[in-house]
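Right after this comes chain A.
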Amino acid sequence: MTEPIIQMKNIEKHFGSVIALGGVSLDLVPGECHCLLGDNGAGKSTLIKTLSGVYKPSAGEIYFEGHPMNFDFPRDAIKAGIATVYQDLAMIPLMSVSRNFFMGNEPMKKIGPISFFDHRHANEVTMGEMRKFGINLRGPDQAVGTLSGGERQTVAIARAMYFGAKVLILDEPTSALGVRQTSNVLATVDKVRNDGIAVVFITHNVRHALAVGDLFTVLNRGTTLGTAMRGEITPEELQDMMAGGQELATLEGSIGGTV
Partner candidate 1 sequence: MLSWLNQTEILGTIMSDLTADERLKEVSTIRKAMIRPELGAICGAILVFAFFLLVAGDSGMFSPEGIQNWTIVSAQFVIIATGACLLMIAGEFDLSVGSMIGFAGIIVAILSVQWGWPIWVSILVSFALCVGLGAVNGFIVIKTGLPSFIVTLAFLYILRGLTIWLSILTTRKTIIGGVRDLAEGDWLAPVFGGVILKDFFQWLGDVGVLETFSRGSRVGQPVVAGVPMLVVWAIVLIFFGHVLLTRTRFGNWIFASGGDKLAARYVGVPVNRVKVLMFMFTAFCATVFAICQVMEFGSAAADRGILKEFEAIICVVIGGALLTGGYGSVIGAAIGALIFGVVQQGLFFSGAESSLFRVFLGVILLAAVILNTYIRRMITGEK
Partner candidate 2 sequence: MKAMFKFLAVTTIIAVIALGTFVAPAMAEGEKFVFIYHSPDSDSWWNVIKNAIKNAEKDMGVTVDVRNPPTGDLADMARIVEQTVASKPDGMIVTIADFDVLSKPIRSAVETGIPVITVNSGTHEQSAKLGAMLHIGQPEYDAGLAGGRRAKTDGITNFVCVNHQIQNAPLTERCRGFADGLGVDLGKSMIDVGGDPAEVKNRVKAYLRAHKDVQAILCLGPSSADPTIAALDEMGLAGEVYVGTFDMSGAIADGIKSGAVKWAIDQQPYLQGYLPVVLLSAYTRYGVQVPHNVNSGPGFITKDNIEKVAKLAGEYR
């Protein structure tokens, strides 16, 4: 059992009088995919933003590689190796894959006193990395807009990996994707996990979670309802925990089927 790379102890986050997180504890271990489940409004996004430096916790501690963590800006978290891929702002569709890949980390080459964008290096690396993740581009100039939603998520994940992410947080990556594209992304997550990265996979879709997850934590109204390991829990139990059980049972009764 490897040491956890991130330990969150009793994290609380208040926005004025609203308690978004009321004491959440979570451990992230390299090489494991930890699924964070919960219905809308459960606090998943807030927890993740606290982890990636967007928010500072109102109470509680976070340890990163054994040291207490105190990020002032998201950029610091990225530099430390915590990368987040958001559902809707992974890529800029009008720009090429290569430009997107190296956005903010552009490789430079000097001609005389002036530094230029090293396109050749960027293109080589991009094509290579994309191949590793199973995406074959027509050329490095191909615009991200020509890729499917799942492929775009994969590019974002590949980018995070290339730039040294140790922890990869995926915020609802499959929520807007079709069946095939979802499988693409899950395959990517599998690969990343096998490369020894700690993955946090946020979703409200139990089936997707069970496809790749090693650990499952359910959040409900700002608190955890516990963490289960793969095999210890059934999909129905997970679903019940997410929705609070009662309401879903009544709903299923009236529809006459499973949600």
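These made the cut because all candidates are chains of the complex that A comes from, given by their letters.
In the analysis below, a contact is a pair of C-beta atoms (placed from the backbone, for glycine too) under 8 Å apart; a residue touches a chain by one contact, two chains touch by 3 or more; residues count from 1.
Here the structure is a predicted model, which means the values were calculated and not measured.
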{"item": "In-complex contact partner of chain A, selected from candidates 1 or 2", "value": "1"}
{"item": "Footprint of candidate 1 on chain A - complex, ascending", "value": "74-75, 78, 86, 89-95, 99, 102-106, 108, 115-117, 119, 134-136, 138-139, 143, 145-147, 180, 183-184, 186-187, 190, 207, 210-211, 230, 235"}
